[in-house]
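For this depiction, one protein chain was excluded, whereas all remaining protein chains were kept in their positions.
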């Protein structure tokens, strides 16, 4: 069920001390793959963050479909989790990029947003690609329908043969 | 125009005074726990979403969300963590957190509230404890019952088809034998045009 997901690491040169440089993200993703009983598809990415400069206990922000949200952390502060839900009917499959920002990136992003500037100039410290293969929404054709079609076909064949015989 | 701006200023001032008059600014969290399922089925996903809204004036610091409602003996955790913290939730902001669990047993289960604890402002040592909304009691269906009702029954239909085959094949073979016997008769051209 758990899909190991590709992780793309973007290296950003950051000058300040407390921030994370050379972020390495190791992520495990989970998405609901059975949409028959749930109304919303859950997208969950669990990951750990290690920085080449040894920075610890960093608050992260993530850009998801809900906008920019604070990333949940386990209480010991080692594991992070980004998660959201989407309606099962409209949930999109495929790669879902999650951009991660630290405090500075978040501040820059907010500033850019406020000034109506292009937010793509702000580099995330890392990007996770959460892959959702699509959810099973039940059989495409009901088996009952198939059975009925088969029955009609057999009946039709028999009937044509019979009429030919009688003609 | 000028009058209007003065008025706005005055109003803003009054607003400031009023809010100050209410005492220190505090965060106020509302937390909801939702179960996004049509059916609760043994061994299948249950999508639980927690959303925390800050309706106060200050940011909530060190928000811890703990759900003790899903014990490991009754549930497997398929995705997500049951105990997380958010460093900060700004005023008027909201965060959401999702966990997917799979029940190990069937029967009625009471989805209880999760606990939220936070510091209501930056410089407050006090820890406020709150609880999320309760989704309430839900019946978890046994997988067998669910499968009986909702699976495509492909296997059952196959068995049915197998049972039907002799009943169809025997008359067909009989007819086919007779037909092939008389196929050379000129009249047969009408019967076998395809």
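As written, the chain order gives the labels A and B, with residue 1 at the start of each chain.
To be clear about the criterion, a contact is a pair of C-beta atoms (placed from the backbone, for glycine too) under 8 Å apart; a residue touches a chain by one contact, two chains touch by 3 or more.
In this text, contacts and distances are computed from a predicted model.
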(message) Missing chain, UniProt name, options "Large ribosomal subunit protein mL40", "Translocon-associated protein subunit alpha", "very-long-chain (3R)-3-hydroxyacyl-CoA dehydratase" or "Catabolite repression protein creC": which is it?
(response) "Translocon-associated protein subunit alpha"
(request) Using the contact definition given at the top, list the shown chains touched by the missing chain. (result) B
(request) Decide which residue listed in B:51, B:98 or B:119 touches the omitted chain of the complex. (result) B:51
(message) Touching the hidden chain in the complete assembly: which of B:30, B:77, B:142 or B:164 does that?
(response) B:30
(request) Tell me which residue among B:66, B:83 or B:133 touches the hidden chain in the full complex. (result) B:133
(request) For chain B, enumerate the residues touching the unshown chain of the complex. (result) 28-32, 34, 51, 53, 55, 113, 128-134
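Quick note on the criterion: only the chains that are shown with their structure count from here on.
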(message) How many angstrom lie between the centres of chain A and chain B, each centre taken as the mean Cα position?
(response) 15
(request) Could you please specify the touching residues of chain B with respect to chain A in the complex? (result) 36-41, 44-47, 49, 64-65, 78-81, 83-89, 95-100, 146, 150, 152-154, 157, 160-161, 168, 175, 190-191
(message) Under the stated contact criterion, what part of chain A meets chain B in this complex?
(response) 1-2, 30-32, 34, 36-44, 46, 59, 66, 69-75, 77, 79, 81, 83-85, 138-139, 142-143, 146-147, 150, 154, 161, 164-165, 167
